[in-house]
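I'd like to ask you about the structure that follows.
Every protein chain but one is kept in place in this view of the complex.
Naming follows writing order (A and B), and every chain is counted from residue 1.
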Amino acid sequence: MFVHIDGPWSPLLGRLALSEIPYNNPILIGTFAFAALLAVVLVGLVTYLGLWRTIWRDWLTSVDHKKIGIMYILIGLVMLFRGFMDAVMMRAQQAMAVGPHSAGYLDSPHGYLTPYHFDQIYTAHGTIMILFAATPLLVGIMNILVPLQIGARDMAYPYLNAVSLWLTAAGAALVMASLFIGDFAHAGWFGIVPVMELPYSPGVGVDYWMWAFQLSAVGTTLGGINLLATIVKMRAPGMTWGRLPIFTWASLSANLISLSTFPVVTVALALLALDRYFGTHFYTAGLGGNLMLYNDLFWIWGHPEVYFVILPAFGMISEIVPTFSEKPLFGYLGMVLASLGIAGVSWGVWLHHFFTMAASPAVNAFFSITTMAVGIPTGVKVFNWAFTMFRGRLRFELPMMWASAALFFLLVGGLTGMMNAFATNDYMVHNSVFVVAHFHMMLLLIVYAIFGGVNYWFPKVFGFRLEQRFGKMFFWLFTAGTAVVFIPMFTLGFMGMTRRLAYVAFPQWGPLLDIEVVGIAIYVLSAVFLVAQLYVSFRDRAKNRAGLDAWETSRSLEWMTHSPVPFYNFAVTPEVHARDERAWRVARGVDTVRPERYEDIHMPRNTAIPLWLGVLSFGLAFGLVWRMWWLVEVCAVAIIALVVIRSFDHDTDYTIAAKEIERMERAIRDVPSGRPAADDVIGGVPAFRQGV
Amino acid sequence: MSATTSGTLDAKKSPMWSSGHGHDVISTKTLGFWLYLLGDAMMFTALFAAYAVLGHAFNAAGGPWIRTVAHAGVAFRETAWLFASVLAYGFAMMALKKGNRGGVLLWITAALLIALGFLAVDGHEVMALFRMGAVPERSGFLSAFFTLVLYHGLHVVVGIAWMLVMLVQVASAGLTEKVVYRLLNLRLFWHFQAVMWVFMFTFLYLRGAIV
Partner (left out) sequence: MTHGTDNAWEHPEVQLAGGGYVAAFVVGLALMGLSFWMVRGHMFAPAGLAIAISAVAAVAALVQCVLLLHMNVSRTQVWQTVALVLFIPLFVLTIGLTSWMFHGLYRRTMMMPAAHAGAPATQAQAGGA
């Protein structure tokens, strides 16, 4: 039944053998040594501080949407670091391997990376940055904010939320495992067929890529369902659609995209898996297969995915700009319609990724026009932000700096995107680094919005503000790095440089590639200031302690509960009266967190099952990659058994008595200002303690 | 003016905190499951799109094509089995409406047995095709055809397994809130796959008799 693969195979280890460990590659050994050292230090630190119990009880088994959000963000940051290191390696290779006389090191004819290794690095960079950095970071932020913004206690399905998290974590772990066991795909982040077919890629790289992708896709789909149901069903009384905070609207639009498109990529990859494991002919070049089918299905997901990550970024900018302009958002309705419009149009543009692939002129014209139409709702957003700032009392604090820089990158990326939207022009720049520079502008706008959002909501989640001086230095250096890397990249695109070159044949491109390396060095330098910012913020957390509203002019519901937010979010569910409820209450002098009376709260109980499901999914995928069939069978049966067993568990919730809530609320309020809420390292005690 | 409410609302008098607010667990669960089914429908859509691309005669690569592999008569018998199972599950829902636990058990058992009848016809048909050499790895067309057929069959298998679990839960726990929302979700799932079957029957099996 299964396709036969030449080469050694054993029942116990499948295709895995000692020779699959890249112990002869000094780069990977160095990376492994670094990772192992880091792991030892972390394990030692946690053991020394005696935190194992806390980590297990309060984090790994948690179903609290805020903690799950924080864990998503941690995964995103770790993977962002990994993806960044890939970028550094690529820049170095392209700067070294210029011209026929350039030196070669480590078995490579030019530069220090062999072409096969280089291919894996750009594949990993793209896959990681989109699926395992940007997506978890944004899903994490949505996880934390959406329930708070609509006045809910938790997500609609807290247990499913944890399952989504651990599926994403399993996918990320699989990508990391490929570094040290076997290798990774070499067919680009979106996969090129028929290169990914078994005859051309008999190794395990494509399998690693495929299953990691699949795990993350399933996790994100389930997360999307959860957020949609939360927004529809869990809103506090009075939180009508017309009063929904704009970030929540953006999340709603984004998750409509994720729910409708991730299943398509699941199918695209499942069909690839059938080709690779069962020998079907979906994407093969012969026997009636059609390799363009893969491109079609993949990009039906691929382009909407771009809007899936950009809409929450727009939502964050829309929250930050009014707060620091001290004005309500200009054109709320326009903003809502623009978000939904972007989500809608995203469904009709995918073919612009393969304009050059022989579709008929009418088809190209159609997709060209729909692609340009994306500019309309995006333009509405840009003007709304501009009019929000117009005659506002602008305060350029850190979140506002990141948000306004994001606008700049949106303009650069958006306008170059409009250039690519012309099918005729796309024939010129297709596959050049001009396109690469364009979509890096768009993704950097998301990174800017994320840094803005993190600076903005950090005090809400942790109870203290981030330090500003190092933060601003980080901002300026990061921005300088962006300019120095990507302006030369746009130029090289116009000079005709194509993507994915392990060897640069034209020496005249060398100087610009050298400048890009300078830019990368500035990025590295900026990261030092980020670390400094985090360290100083943590050291001075007592001094930077935030009240309910860390910025004094915030407007939405999440600023109406304590910072950090208690695990039950709101002691009593608020009644909503206005679009900017916090601003409405402040204007009327009723902004107290002390309700008339307390009530019992019903909360979901912690459970380790989602974590085990994640571990088993990892095992399942790892078994499939290496064709260890026993592992696949054991994990599949265990997953089904766990799901059924969980369905027989009747004790999944518990109730906290009103008196207990009142006691905890008083404990938070009675802390004198200027001191952390408790000696807890993070901030406030109730924030991260959960009844069991 | 940021607020959508009128300025006349007296903030000092209107309630700031809601009391006795609870949300409807059953409706929340069914909405989420319906959203999941829409995602599943999108997977069917993608498979149908793949079939639309790979369904031409030249995609059969000289092997068996739709005329040979799709038997409309057998498919119509399968349709009758499937719709009858859906109807039986509907009767289980009508028993649930009256809180009739025995009726729920009886009709779910009936739905399950009829679904096994469908699987028997479906499985027999697929095996016969395999024996005549029409296997998924023969051509792009057969890959797309069998993937759709087996994906729908997988739904029936999952539905049957789910019915077994629900029989145990209804018998052991009774008609509690959790059991009721799961019965409702299973209803959605079971009726949804029948809607998908309408498209399978029309565009796979009947189309085979036309071209």
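Observations
Here is the rule we go by: contacts are C-beta pairs under 8 Å (C-beta built on N, C-alpha and C of every residue); 3 or more make two chains touch, one makes a residue touch a chain.
This structure is a prediction, so every number in the text was calculated from the model and none was measured.
Note on the undisplayed chain: of the listed residues A:56, A:277, A:347 or A:612, the one touching it is A:347.
Interface note for the absent chain: among B:94, B:113 or B:132, the touching residue is B:94. When the omitted chain is restored, the residue from B:127, B:171 or B:211 that touches it is B:211. With the whole complex as reference, residues 22-24, 26-27, 30-31, 34-35, 38, 41-42, 45-46, 48-49, 52-53, 56-58, 72, 76, 79-80, 83-84, 86-87, 90-91, 93-94, 96-97, 99, 175-177, 179-181, 184, 188, 191-192, 194-195, 198-199, 201-203, 206-207, 209-211 of subunit B touch the missing chain.
One chain is missing from the display, and on subunit A it is touched by residues 232-233, 256, 260, 264, 290, 292-293, 296, 300, 347-348, 351, 357-360, 362-363.
In this section, only the chains that are shown with their structure count from here on.
Residues 1-5, 9, 11-12, 14-24, 27-29, 31-32, 35-36, 38-40, 42-43, 45-47, 49-50, 53-54, 58-61, 63, 136-141, 143-144, 147, 165, 169, 173, 176, 178, 182 of subunit B are the ones that touch subunit A when the two sit in their complex.
Remark: subunit A residues 156-157, 160, 221-222, 225-226, 228-229, 232-234, 236-238, 240, 242-243, 259-264, 266-268, 271, 274-275, 278-282, 284, 286-290, 293, 296-297, 300, 328, 555, 572-575, 577-580, 583-585, 588-590, 592, 595-597, 599, 602, 644, 647-648, 650 touch subunit B in the complex.
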